[in-house]
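All protein chains but one are shown in place.
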Amino acid sequence: MSVRIGIIGAGVMGADHAKIFAEDVGGAELRLIVDADPARARALASRYGAVSGTDPEALIARSDIDAVLIASPDFTHAPLVLACLKAGKTVLCEKPLSPLSAECLAVMAAEEAGGVQRVQLGFMRRFDQSYQEMRVALRDGLIGRAVMMHNFHRNVENPAADFTADMAITNSAPHEFDVARFVLGTDYLAVTAFSPRLESGKVGPVVMVLETSGGQVVTIEVNNNAAYGYDVRGELVGEEGAVSLASPLHSRIDRGLQQVTPYAADWRPRFAGAYRRQNRAFVDFVRSGAFPADGASAWDGYAASVIAEAGVTALKEGRRVVVGMIPQPEFYRKRTD
Amino acid sequence: MSVRIGIIGAGVMGADHAKIFAEDVGGAELRLIVDADPARARALASRYGAVSGTDPEALIARSDIDAVLIASPDFTHAPLVLACLKAGKTVLCEKPLSPLSAECLAVMAAEEAGGVQRVQLGFMRRFDQSYQEMRVALRDGLIGRAVMMHNFHRNVENPAADFTADMAITNSAPHEFDVARFVLGTDYLAVTAFSPRLESGKVGPVVMVLETSGGQVVTIEVNNNAAYGYDVRGELVGEEGAVSLASPLHSRIDRGLQQVTPYAADWRPRFAGAYRRQNRAFVDFVRSGAFPADGASAWDGYAASVIAEAGVTALKEGRRVVVGMIPQPEFYRKRTD
Amino acid sequence: MSVRIGIIGAGVMGADHAKIFAEDVGGAELRLIVDADPARARALASRYGAVSGTDPEALIARSDIDAVLIASPDFTHAPLVLACLKAGKTVLCEKPLSPLSAECLAVMAAEEAGGVQRVQLGFMRRFDQSYQEMRVALRDGLIGRAVMMHNFHRNVENPAADFTADMAITNSAPHEFDVARFVLGTDYLAVTAFSPRLESGKVGPVVMVLETSGGQVVTIEVNNNAAYGYDVRGELVGEEGAVSLASPLHSRIDRGLQQVTPYAADWRPRFAGAYRRQNRAFVDFVRSGAFPADGASAWDGYAASVIAEAGVTALKEGRRVVVGMIPQPEFYRKRTD
Partner (left out) sequence: MSVRIGIIGAGVMGADHAKIFAEDVGGAELRLIVDADPARARALASRYGAVSGTDPEALIARSDIDAVLIASPDFTHAPLVLACLKAGKTVLCEKPLSPLSAECLAVMAAEEAGGVQRVQLGFMRRFDQSYQEMRVALRDGLIGRAVMMHNFHRNVENPAADFTADMAITNSAPHEFDVARFVLGTDYLAVTAFSPRLESGKVGPVVMVLETSGGQVVTIEVNNNAAYGYDVRGELVGEEGAVSLASPLHSRIDRGLQQVTPYAADWRPRFAGAYRRQNRAFVDFVRSGAFPADGASAWDGYAASVIAEAGVTALKEGRRVVVGMIPQPEFYRKRTD
């Protein structure tokens, strides 16, 4: 039996997820796509033989939908996830779970009240082969105990006209916040932030230094106007060695006294495989009820929001800010036995 | 409507294809798997909720099967493809179409008699992103007119105990023969072959130099006992530049005074994406009836067999051998209008 | 006429410099080598047909010595440079000029009193081809205005048994402090420092974030126990692009399912060319009297000491420390007209 899927939001991310569920993973059936803009929903749905609509609540309520993908605007995420939980639907929600950590706590409370995990968060980098290999190298003892992790996130330019310096931390950095937690298996204690000046007047980069409960130092550069290309780098430094991400390249051109390899203009080529594996894991999650081993939970969404809030304060006030997280609920502990 | 697929052969390749159709492409339904060994067929089928059997002819005859994947021993390929054509089934056949060019001609005749292309051959490298980028670079004029292509195919060791030097040419080289034709868009006129001596007594490498109808020189090294890893390299040299394949890497480890990246032990990690895209294209082919733009046809299978036969003679007799191909039938010309 | 050179200190650095002056640059004549240990001085001198001694003051006083290379212990640097200035000898002093910024000021005062620059400091990275290319890329506008510079300095292990965390900043980091100033052409305003915990009990890495007078953010990781190899990395990020150092590699080995390139055990292979070019520039300096265009002066030595002092405080007190430098004296301004 195929898993019957409904998608909320027919923008860039919704369209990518629709394609993946329709073409790139087996065992899924794309049934319904809703969007506030009916024409946009219709155009996307028709491409994959699905039905379209405009009402997310109605989608969540339908009995012929097994699982929901949320790719609507950030502020709608938490309310829609709560609606899914109420309706007993398994949900894959694009990050962030909520920009507000308080809302994340509300989702966690509702999920725990239901007694079973139903919320997977779209931190797809956990499914990227590079980070997976980094994590395996650490686990297998190839580099000794983890000491530092350096992360660089670079976009060609601002995703939108009203982008602010805060959003570099609340919108772009969460992927880094989460994947460093995923790789290291520790939480953050404090954050300090620095921001160089751009003469172009664009939103400049932010350099953050995070201290973890494991005694590690994590650096994160978020550079939304790096100009030269979409580029994500990372290095995990251990007491006996180091492991670095490599961006997969497929060919190289030699011409005009130059050796050239291309950068992508956005994140999609770099993380296409990660999205595919994430959504594959989600389909298996819906089928089996077992939360994906590498999946991000509501707890991980909460952790990212708390750190982002502290980061914004650190940048604004020019000081080291201690991160105040609640202790991890038993409900969200991974059972490793 | 999902495409209903039957697989003939439950060995390594059959199992890989089963996984792809069941998990990694949408719109396909894996119905039936047959193998001479009933236990092997059953084990594989049960993994994906499919039915098992032992009779390929019966599979081909079933009305609830839309398309057939052939991954049985090489000598069975041509007869099974002919049976598929007779039954009006679209078929994706693992390479080679046949080790004998005469058998390939028989398949071509039968297909043309049916009036419509139904046979796709499993030269999956055509769907590999590296070769695709190489071809685009040539087409877009980035390197000028093609002059040479250098190809290196290396395995850790012999695939089987009874492997012979001839098989390096008939079994391993066809991927190189085909993909160079695919990239260059020309055919082969002549082949010369050289073989260095191994002291280990294992089957040694073969170095072939091919001359094309376009005036290009193509070199191919097939090294089935390269020991160090599975490694495929290629470079296309044009009058104004060159483009090289890059093997996608995902991470790098620094330890013990070394910087290390891994080689795979076999072809699967390197070409996983190519197989997935090839099978995705096959599902679309079955649905639409339109032969895949980048797919290998029976004609391509014939071309590879003719060249392999000439290569074996060249190696045995230590001389330049002229390749004797029939002219390309109109039926197999790509319509580019 | 060859430049007649005397070397003070016959340890590792002194021996390297002796070899360079004797074998790897033209126009120099190695005359005299002194060391507190007469046997060590004699062994080194005899290798190159030079005379040996134990008294640095006598060496500086000799009329048949045109120029002095100081490679004795750090605390002797400033007094010996002062002696050279008094004797009118041109001097290439290994870094640091002094661990104490106050002593650096004394050297600057003495040099300026003499009316002519005679002191070159051994910040050899300025002559490294990688940093030179980085600087040229910035100057030529290839990456736009400089925004950030990331620097990583890693050794296999502590240079000495009594190495302390402070020494990571005062002994290893100065190369990074200086070369970032050299590349950016700006000075430091403030420094913050972080130190992850090592379980091995060894001296752990230090991560520093420096803010410059040009509005840039400079990060420096000094990791004296990186274990995996000697490794120096750097990246300069501009508003329109970025330029990264590449460690020159000469060959690569494929074996045992791995692709391997070596790391050196210490700094010498990486910076052999830089030392050679630096000493070549010094010989030209002695001949012509014109201070080398890319050379480090006493002023640069002072700058490095001031920043190191601030870095030690920042690490100790866990806070952002403002750097207090005197304004650059007119005497040390590069004349670019």
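Letters are used for the chains, namely A, B and C, taken in the order the chains are written, and counting of residues starts over at 1 for each.
Definition applied: a contact is a pair of C-beta atoms (placed from the backbone, for glycine too) under 8 Å apart; a residue touches a chain by one contact, two chains touch by 3 or more.
Note that the structure is a prediction, hence the values are computed from the model and not measured.
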> If you put the missing chain back into the full complex, which of the shown chains would it touch?
Replying inline: A, B, C
>> Among C:Arg42, C:Arg280 or C:Arg320, which one touches the chain that has been omitted from the display?
In response: C:Arg280
> Thinking of the whole complex, not just what is shown, which of A:Met149, A:Ala227, A:Ala242 or A:Ala314 touches the missing chain?
Replying inline: A:Ala227
> Looking at B:Asp140, B:Glu239 or B:Glu330, which makes contact with the chain not pictured?
Replying inline: B:Glu239
> Hey, which of A:Gly115, A:Gly201, A:Gly256 or A:Pro327 is the one touching the hidden chain?
Replying inline: A:Gly256
> Contacts of chain A with the missing chain: which residues?
Replying inline: 156, 227-229, 231, 254-265
> Considering the entire assembly, which residues of chain B contact the chain that has been omitted?
Replying inline: 143-145, 147-148, 150, 192, 194-200, 204-205, 207, 209, 211, 215-217, 219, 221, 223, 225-228, 237, 239-242, 318, 320
> In the complete complex, which positions of chain C touch the hidden chain?
Replying inline: 21-28, 129-130, 133-134, 137, 142-143, 240-246, 248-256, 261, 280
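Everything below uses one rule, namely that only the chains that are shown with their structure count from here on.
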> Centre to centre, by mean C-alpha position, how many angstrom separate chain A and chain C?
Replying inline: 43
> How big is the gap, in whole Å, between where the Cα atoms of chain B centre and where those of chain C centre?
Replying inline: 57
>> Counting only residues that touch at least two other chains, what does the list for chain C look like?
In response: 227-228
